[in-house]
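The other protein chains are all here in position, but one chain of the complex has been omitted.
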Amino acid sequence: MDEPLNLVLFSGTDDKLNAAAVLTAGAAALGRPVNIFLQYWALEAFRAGHVDADHGLAPEAGASGAKAVADMAAAGQAPWAETLRQAKEIGAVDIEACSLSMDLLKLEPSDLDPLVDGVEGVTAFFLNAGEGQVVFI
Amino acid sequence: MDEPLNLVLFSGTDDKLNAAAVLTAGAAALGRPVNIFLQYWALEAFRAGHVDADHGLAPEAGASGAKAVADMAAAGQAPWAETLRQAKEIGAVDIEACSLSMDLLKLEPSDLDPLVDGVEGVTAFFLNAGEGQVVFI
Partner (left out) sequence: MDEPLNLVLFSGTDDKLNAAAVLTAGAAALGRPVNIFLQYWALEAFRAGHVDADHGLAPEAGASGAKAVADMAAAGQAPWAETLRQAKEIGAVDIEACSLSMDLLKLEPSDLDPLVDGVEGVTAFFLNAGEGQVVFI
């Protein structure tokens, strides 16, 4: 289990980002390196000053799903950005923005939250992923 | 090919659940163990008395997609829950609810369909997944 877990984050809704953060924290707790590659709307969610905003939910959540998520937040559940910060403290979690998506969203590295460690292309992502599992979220 | 196939089911729409059931049945037919981990809206779809309800489709399906799916059902296509039941009969298919999502949806084990074998945390999921592929749906 020395191979990294490699997450391509595409979606930027809070439910999918939280699912990704939970998988990251679980892998980090097991001592496994995690590489995260931010594309499209997930990258948008990692803009500086933007990670703690409301990013909505998948359409299928509906009103009852939105209420369940709001209830969990009110009960003290850590937001996904906080879960990722904690995962970075306990393990080797590297978060990179996709260079093509940086162009798409007209972002500079200084526009990104400090959670993001850098910008790279898709070939660098695959080289770092090695033989490890690749998961698209 | 002794490593399990590991599916994290996040979405609870009938098209994605059917895609997941088909992948599960295919892997089981090849003698491969399958671990399914239910999160968020997929877990909601596995509530007792709820698996055969209409869970909608991805928004992109549109009216023509919805008609195509309804036509297949009318022509006798097995629903995804039935495909999963058959996969469990022919192979080693284990379906676990994510403990965090159980809290989110305020569910107890007795609230779940008998297709679900238990409740576990994300670290248990990763330990069971081992070196096997992890697929997020």
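To keep things simple, chains are lettered A and B as they appear, and every chain counts its residues starting from 1.
Basically, a contact is a pair of C-beta atoms (placed from the backbone, for glycine too) under 8 Å apart; a residue touches a chain by one contact, two chains touch by 3 or more.
Note that this is a predicted model, so its numbers are computed, not measured.
Trainee: For the chain not shown, which residue from A:Ala78, A:Ala92 or A:Leu105 touches it across the whole complex?
Mentor: Of the listed residues, the one touching the omitted chain is A:Leu105.
Trainee: Considering the whole complex, not just the chains shown, which residues of chain A touch the missing one?
Mentor: 8, 10-13, 39-41, 44, 55-56, 59, 98, 100, 103-106, 121-123, 125-127, 130-131, 133-136
Trainee: Using the document's contact rule, name the residues of chain B that touch the chain not shown here.
Mentor: Counting only chain B, the missing chain is touched by 1, 3, 5, 15-16, 19, 22-23, 25-27, 29-30, 32, 58-61, 65, 68-69, 72, 133, 135-137.
Keep in mind that, in the parts below, only the chains that are shown with their structure count from here on.
Trainee: Between chain A and chain B, what is the separation of their C-alpha centroids in Å?
Mentor: Going by mean C-alpha positions, chain A sits 23 Å from chain B.
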